[in-house]
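For reference, the structure is listed below as structure tokens.
One protein chain is absent from this view; the other protein chains keep their places.
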Amino acid sequence: MMSTYYAGLLADVGILLLGALSVYIILATGQLSLGNAGFMGIGAYLTSYLTVTMGVPLTLALVIAAAASGAIGVIIGFPALRLRGIYLAMATLGFGEMVRSFFLNFDAMGGAGGFHGMRHVSLGYIWTWAAAILLLVAILEHSQIWLELRAVRDDETAAALVGLDTTTIKVGAFGFAAAVAAIAGGLFAHHHVYIEPGNFSFERSIDFVLAVILGGSTVGAGALVGALLLVMLPEHLRFLADWRFAVFGGLLIAMLLVRRQGILDRSLFRFFEFRRSA
Amino acid sequence: MTGKQQPRLEAAGITKMFGGIRALNDISLEVLPKQIVGIIGPNGAGKTTTFNVITGAYRPSTGEVRLDGKAVTAEPSHLIARAGISRTFQNIRLFGDMTVWEHLLVAQPHSDFTLRRLLPTRWADPQAFRRAEEILEFLKLADVKDRIARSLPYGIQRRVEIARAISARPKLLLLDEPVAGMNHDEADDIRRLILTLRDSGLSILLIDHDMAFVMNLCDYLYVLDFGVMIAQGRPDQIRSNPVVLDAYLGHAT
Amino acid sequence: MKSGLSRALCVAGLGALLIATAGPGFAQQADREIVLGAIVPSSGPFAEWGRANTVTLQMIEKQINGGGGINGAKLRIAILDDATKPAQATNNLRKLAGDDKALAVAGPLTSSAAEVTFPVANEMKIVATSQASSKPGVAKLNRPWAFRNTIDEGVLGRTTVPYYKKSFNIKSVAIIFDAKDATAATVGSRIMPALMKENDIEVLNASDPLSFNTGDLDVSAQVTKMKALNPDGVVVSADYSQAVTVIREMKRQGMIKPVVGSTQLISSAILKAAPEIPIVAPATFYATMKGDKPEKFVNELQPLLRKTSGLPPEIEPSMYDANIYEIVSIYIDAIKATGVTGKPEDLETDRAKIRDYMAKLAGFPGLGGPIGFNDDGDAIKAFYILQGESGAWQSKVRGCSAAPGHPGC
Partner (left out) sequence: MLLQQLVNGLTLGAVYTLIALSFSLVMGILGVLNLAIAELFMLGGYFGFAAILAKLPLPVALLAGMAGAALVAAVIERVGYQPFRDAPVVTPMLSTLGFSIILQNVATNIWGSDPLQLPDEVFGARFTLGPVSASAMQLTIVGATVVLVALLAFVVQRTALGRALRAVAENRDVARLLGVSAGPLTLLAFMLSGALAGAAGVLIGLHYAAITPYIGVEIGLKAIAVMVVGGTGRIWGALIAGPLIGVAEVMTTAYGGSQIRDFVVYGLMIVILLLRPQGLLGGARTEQGPRV
């Protein structure tokens, strides 16, 4: 029987995994988003509104919130086409802060005082979603559309010239990622049964990116490894007392120095495949 | 070149301005079905610009591009590609960490957005899968199928790029300096490949500096200099054209 | 070769991850011991509070064990840092309750953490008592296991505001609050406006709330706007470290008006910001408090705090140190009084005994007077309206958080 402490940590891992996957999906098209906590916040508030105020069952509420957030993602995706690289990252950062600022002033759902009334969900429920979406991403990674995503990331011009519709691909990735982030938000709200705007800050967006990059940004499973690492590592540095987070920061840098491509990467998978067939 | 045959590609009166500079000035050219046409000219003559206008990367200031009689001027690049024009690049542009096989798969044409594309490639479109296998055989790339394309020798990278271009099932193939930087044997390989492609029904428009290569290969030539079309004709006509000799061979040595 | 090395490192990394996820072993103690838990923010923006709390807890542990322990058993207080992150606080509670088998938990400190940690306390059926959360209604939502050794800000304000009105002849105020801090925002946007209305004080910016965000350096625009309204006084609803910024700016702009606020203002730091601006705020404890108990507490704790590295040399015991001291003292009293065994097989009944003792508690001798808990889980205890004058807090009014005549006071 797993201790409830680990169950709690694993719930955090599942939620962080979904957030990280949402960054991973956008990153697969070569775009960096620093504002996915914004989509997460939209998902958290919308799901909570649906379950608490409207009495909608949670699973349905999550699906609705994902669809709504996905639509917002698509709307954001179009202007985002005009921006590249670090400039896009900054625009998304601004988007995330705007969402947070919006909920801070959204008195209908508590504003700064936060919002209550959600029913606690089990670890199993969280991981059903997390595993299902991880599996979905893993299947998609072998699909035609994912090849197209990678082509767009590598060379947009060349991709267009072999007939790939780069606009639809990039905007679609934004929408899908926004939907996944919204599910992370809905689950977060129903795990902690309380949300406030501060939960969806820049810091959380950065955590998503960190999980993807540390775990490995070329395979979806990297997000899982990264999420595990980010949740578990600080817990296991507790013996350092006051120096815990300073050392944590140092370890982050060290990990990047040793494996800048992240712990998992595609060549590693090939390596194991090769071993299997040999 | 007087037949009544419908040209595969027609570019009519193309002018392209960059700021105040006239990069292309009233260029017209055509490529007939199963024809190999070359564009030659010194550096900066506007050859690659012409390619960019044809493939939709640049919108021409005036003029029209027609494929099989249908205007495609300044359509989005991917629609032009789907209509039947593929190209390669002077500096090879392969996709980052994709294998050769993935390059062939990604370029296969698909009927627009269908849910099948979300399936693993093998099931998404079995026909595309088979076509990609055929191209792999045809271009003798089967040995390097699972290698990362960018890690291969230069000559093979060229072949991968051409393979990717023909995977999109074009009617017209644009090749931007296909033998640049190649030794004689490699260049000859490419020459034979281009001829085979032509025989299989493709029209080909190519740019190159290597006069011998172009003269040997092309059915028809256009000569550009400073954005102006200074001559056109069969290779033997061009070879003896005094204007060309003066403008092109003169300062290109 | 290079890729081989890289792979090896990667495999090593995965191995390390597995080990990391497998979890540290828990030391087995031979002696019978009574385990209590504590959740404090020892890193992050409130690190100083958490670290001072830690010193306080270690002091109690030493005192109790030096005096022979509890019913013959040794006291162990497992202290976990939540880094001022609510999610970490919930996992801390799960660890203390599930792995460390603590009988009861002191903490978490902030209201944001309490909001998410108290539901876990109910889920795991263990008493959790916050030492600082004062956002209205947080424990009330999470009965019966959640308690707070603090008084609801709404109750405190009922005494603070009339005193403030009388002392400074206040007829109008402007309100400014930290919009990012859930407690401060609730007090600033709901509680204070209602209290001002009750006391016939006009809120000049009632239709146009003035706020800033935690971490903002510059509040000059807000202060200029307040100054233009020309109120008799200013309500600053913010944690003291943020309030310092506002009060400094008021001084800079020459707006010397009396300030009133919640318990969040109480600290010695805020008095250094602008000694010429009088500050009125409620507290249940302050370092210069008179009386045997509080003086003994300060005399014992202060030297320990001052020799701890990572804390400023001039630090004084805070209200939250006193609160957490009282919380643990109440737990120990409960354990002694109700026959808690501390044996693993009795864990559930032991925890329930502590809860029932807490719910019925009245007249526990706290540092500032008797302590009990009301039906909402909040403390019934004495409080003092403090006024900051020339760098020190002076007690002006003694109040109690229960209806007049209640035996708790």
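Annotations
Letters are used for the chains, namely A, B and C, taken in the order the chains are written, and counting of residues starts over at 1 for each.
One rule holds in what follows: a contact is a pair of C-beta atoms (placed from the backbone, for glycine too) under 8 Å apart; a residue touches a chain by one contact, two chains touch by 3 or more.
Source: prediction; values computed, not measured.
Although it is not drawn here, the omitted chain touches the following shown chains in the complete assembly: A, C. Among C:167, C:213, C:302 or C:395, only C:213 touches the chain that is left out of the view. Among A:3, A:101 or A:167, the one in contact with the hidden chain is A:101.
Residues of chain C that touch the chain left out of the display are 43-49, 179, 208-218, 220-222, 224-225, 228, 241, 244-245, 248-249, 252-254, 267, 269, 272-273, 309-312.
Summarising the interface, chain A meets the missing chain with residues 27, 30-32, 79, 82-91, 93-95, 97-98, 100-102, 104-105, 202, 206, 209-210, 213-214, 217, 242-246, 248-250, 252-253, 256-257, 260.
Everything below uses one rule, namely that only the chains that are shown with their structure count from here on.
Taken pairwise by the contact criterion, the protein chains link up end to end in a single open path, with no chain closing the loop. Of all chains shown, the one whose average CA position lies nearest the global CA mean is A. Chain C has its Cα centroid 33 Å from the Cα centroid of chain A. Averaged C-alpha coordinates give centres for chain A and chain B that are 41 Å from one another. Those residues of chain B whose C-beta lies close enough to touch chain A in the complex are 55, 57, 76-78, 81-82, 86-87, 89, 93-98, 102, 105-107, 109-110, 112-113, 116-121, 124-125, 128, 164-165, 167-168.
Contact residues on chain C toward chain A in their complex (touch as defined above): 3, 6-7, 9-10, 13-14, 17, 20-21, 23-24, 42-43, 47, 51, 80-81, 83, 86-88, 90-91, 94-95, 97-99, 112, 115-116, 119-120, 123-124, 135, 141, 179-182, 185-186, 189-190, 310. Per the touch definition, chain A reaches chain C in the complex via residues 3-9, 12, 104, 111-114, 116, 120, 192-194, 196-199, 225, 228-229, 232-236, 238, 241-242, 244-245, 255, 258-259, 263-264, 267-268, 271.
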